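Rest of the complex left out; these chains stay put.
Letters A and B mark the chains in the order given here, with residues in each chain numbered from 1 onward.
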Amino acid sequence: MKNLIKRVLEFRDQRDWKQFHTPENLAKSIVIEAGELLENFQWNTEYNENNVHDELADIMNYCILMADALDVDIVDIMYKKIDKNEKKYPVNKAKGNSKKYTEL
Amino acid sequence: MKNLIKRVLEFRDQRDWKQFHTPENLAKSIVIEAGELLENFQWNTEYNENNVHDELADIMNYCILMADALDVDIVDIMYKKIDKNEKKYPVNKAKGNSKKYTEL
């Protein structure tokens, strides 16, 4: 992961793009790419594999850039969120159930 | 990263949620969470840090689940995409420029 993050930031810095990467602009970018990912599933589920992989990678890429812009460790905030989710979705209530925690 | 992915999949499997995690449902989930992230920046840039971290983690979480559902290595598809982006955005054309590659 460290090498991947380094590569993502290097790519950005070589292009002098940090100036555009405010948290707000990156939040917009993530939702824009997420829409493009969803477009593969708009009318049916016969998606193009390579395109789906590319769009998924684009989203991850912007997530890594956003963590950097926010000055947080992305792995760290993910572990913290999983800990929170453990409490929101206790196994005995959530097992086999797709309901939101507010409705469990 | 391996440990993190393991933890994400474990959380899912303990709840027997794989049945809901089709690529299509995960693509929807990513865009839904991305909208929630963007909500922090809807009217101004005075965002709540913890909330932004949580939403970003949710998106990453679904990305990892999606890579698993697609049976691809998430780090692998990211490196491949960066290689593609190197060609789409050559440093000499893209430096300091936020234009899309189709307009460079």
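Brief remarks follow.
Note that contacts are C-beta pairs under 8 Å (C-beta built on N, C-alpha and C of every residue); 3 or more make two chains touch, one makes a residue touch a chain.
Because the structure is a prediction, the values reported are computed rather than measured.
Note on stoichiometry: the full complex in this file contains 4 copies of its one protein sequence, with 2 placed in the shown coordinates.
Here is the rule we use: only the chains that are shown with their structure count from here on.
The rotation relating subunit A to subunit B, fitted on Cα atoms, amounts to 180°, rounded to the nearest 5.
Centre-to-centre separation between subunit A and subunit B, using Cα means, comes to 2 Å. Contact residues of subunit A toward subunit B in the complex are 1, 4, 7-8, 11, 14-17, 19-20, 22-24, 27-28, 30-31, 34-35, 37-38, 40-41, 45, 47, 49, 52-54, 56-61, 63, 66-67, 70, 72, 74-75, 77-82, 84-86, 89, 91, 94-98.
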